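A single protein chain has been removed from this complex, and every other one stays in its place.
Chains: A and B, in written order; residue numbering restarts at 1 for each.
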Amino acid sequence: MLTDLTLAEARDGLRARKFSAVELTDAYLAAIEAVNPKLNAYVLVTGDGARAQALAADAALARGDAGPLAGIPLAIKDLFCTEGVRTTAGSRILEPFIPPYESTVTANLLRDGAIFLGKANMDEFAMGSSNMTSAFGPVTSPWTRRGDNRALVPGGSSGGSAAAVSARIALGATATDTGGSIRQPASFCGITGIKPTYGRCSRWGVVAFASSLDQAGPVARNVEDAAILLGSMSGFDPKDSTSADLPVPDFAAACRRGVKGLRIGVPREYRSEGMPAEIEALWQQGLGWLREAGAEIVDVSLPHTKYGLATYYIVAPAEASSNLARYDGVRFGARTSGEDLASLYENTRAEGFGAEVKRRVMIGTYVLSAGYYDAYYLKAQKVRALILKDFTDVFRNVDALVTPTAPSAAFAQGEKMDDPITMYLNDIFTVPANMSGIPGLSVPAGLDAQGLPLGLQVLGRPFDEETVFAVGAALERAAGFTALPGIRAGA
Amino acid sequence: MSLDPATVRRIAKLARIRVDEAQVEALRTDLNSILGWIEQLNEVDVTGVEPLTGGTQMALRLREDVVNDGGIADAVLGNAPDRNGEYFAVPKVVE
Partner (left out) sequence: MAYTIEGASGPWEVVVGLEVHAQVISQSKLFSGAATAYGASPNSQVSFVDAAFPGMLPVPNREAIAQAVRTGLGLNAKINLVSRFDRKNYFYADLPQGYQISQFEHPIVGTGVVEIELADGSTKEVGITRLHLEQDAGKSVHDQHPTKSFIDLNRSGVALMEIVSEPDIRSPEEAGAYVKKLRSILRYLGTCDGNMEEGSLRADVNVSVRKAGEAYRTRCEVKNVNSVRFVMQAVEVEALRQIAVWEGGGEVQQETRLFDPNRGETRSMRSKEDAHDYRYFPDPDLLPVVLEQGWVDGLRAALPELPDAKQARFISEYGLSRYDAGVLVAEQATALFFEGVARGRDAKIAANWVTGDFFAAMNRTGRTIEDPPVSAAALGQLLDLMADSTINGKIAKEVFEAMVETGKGPAAIVDERGLRQVTDTGAIDAAVDAVIAANPEKVAEYRSGKDKLFGFFVGNVMKAMAGKGNPALVNAALKAKLG
């Protein structure tokens, strides 16, 4: 089946004219039609646009001036503004919003010839770890526990992107990661995802959650596919003041580097109390694979990493409370009227935002408010400096760190919903990379006892995604992860 | 620090989110559980630590002073829930 091909295989097949971009796109659109109703991974399918793009890709392939992603069908997380195509950020408040502009990341993908199948579901404003907070309904994971048909979560916030790639209704997808929103769903769905270094991908045109943490990245079938996609998504953008003016390396080539002679750090603080034994075992196995491949495994300490999550839940809501102030029903988006301007604002935002967004906006408002700023926000910024310093110190001695991606495999829809903190703990291993801006990749490394995927996380130095890919690819080769979800195209 | 109902109402007001009286208690419980959990930061000694404000440590890049944007009133107004000619419209504001 065409939908079984990896991105690299599909790219080569298109170039060899084994099949056309229109055929590949139609295969995906048919798969979406069959599978998406079970998953709700897409909130919008843009079939007509995709076919038009496929025709153009075929023409370019015929002419011989096709871009590196010509004819590759992708899902676009609904956080990326797409010109003329509704962009909701998973929120009721943006339900009517049609952006008159294209985000830099998606524009880069279009420049390279990619085809957009549609907009992927997500947690509202990227706030969540389960995709349960989407205003357009939860995404169901394509995976189920052995002998248990309960619907599982795909992780979040990029749950639609991860589920679509895992279920083979997209060849790859854009995603974003503010506290783990690429890596955790990649781990839950048995695929690869990378959050690159802060500044690697432009944030321009990506609906902001927490500006100092948000970073775009891809989710893909495998490490090489992720590397290819990231190469297209990345690059300097003068429209984003925090975009790094650095050349984009050949990430795909880095996947073939191997790990011989690399020093891989194992942060002892990640052995948190209560880590499931099978995750601990998988971790050890991963380290063993790297050792066998010629890497040196080194024990390291990140003493402040355990405060990452608490710090995150000050910084991210604070920034979000301000970033989301623009959703006021005046210039775009949904409006709920009121007798005066103040009630228009209050009604619009009460109706337009879901419970988790309201909670975080209110927490953020509180921690910035007069009398509490120093105790919360300023304190968090100082702890954040210590977290960064931990990484800076460690990366003097090691080339990369390897940890589990998440403290558990996917859970069922409705689980971990009792109180916000239980859900927040999903991001305990991923958040430190956002706090410090370093790149982090999740690669599937095995299954748990119930047959659910588990990922390992590779963290690297700022702007050294190449080493991260090299380590990720080595883990991938050793793990030989071939398991497939029950719900998928052609299944 | 534990929030009382009045503070919950004040924050909601500042955030311009209408909160019905019936929701206040549930919100208060949620927010307090988050704030209580955040209190763990109290055990971190941050004496002499400079706060980290952004996601990156680069210097700020500046743009040249040229007019290369604007002149797109229709696009700017195209998503407006209420517009009147070339203006956005809101309920009358009394100053």
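We adopt the following convention: a contact is a pair of C-beta atoms (placed from the backbone, for glycine too) under 8 Å apart; a residue touches a chain by one contact, two chains touch by 3 or more.
Please read all numbers here as calculations on a predicted model, not as lab measurements.
Per the touch definition above, the residue from A:108, A:242 or A:305 contacting the chain not shown is A:242.
Contact with the undisplayed chain is limited, among A:6, A:285 or A:369, to A:369.
Interface note: of A:212, A:305, A:336 or A:405, the residue touching the hidden chain in the full complex is A:212. Where subunit A meets the missing chain, the touching residues are 80-81, 87, 89, 94, 97, 99-101, 103, 203-208, 210-212, 238-242, 318-319, 321-322, 324-326, 328, 330-332, 341-342, 345, 365, 368-370, 373, 377. Residues of subunit B in contact with the chain left out of this view: 10, 13-14, 16, 53-56, 58-73, 75-77, 82, 84-95.
Simple rule for what comes next: only the chains that are shown with their structure count from here on.
On subunit A, the positions that touch subunit B within their shared complex are 96-98, 100, 198-199, 211-213, 215, 238, 241-242, 244-245, 304, 307, 310-311, 313-314, 321, 325, 328-335, 337-347, 349-350, 353, 358-359, 361-363, 365-366, 369, 372, 375-376, 378-386, 388, 419-421, 437. Residue ranges of subunit B in contact with subunit A, taken from their complex: 1, 3, 7-8, 11-12, 14-19, 27, 30-31, 33-35, 37-38, 40-41, 44, 46, 49-56, 58, 60-61, 63, 72, 75-76, 78-82, 88, 90-93.
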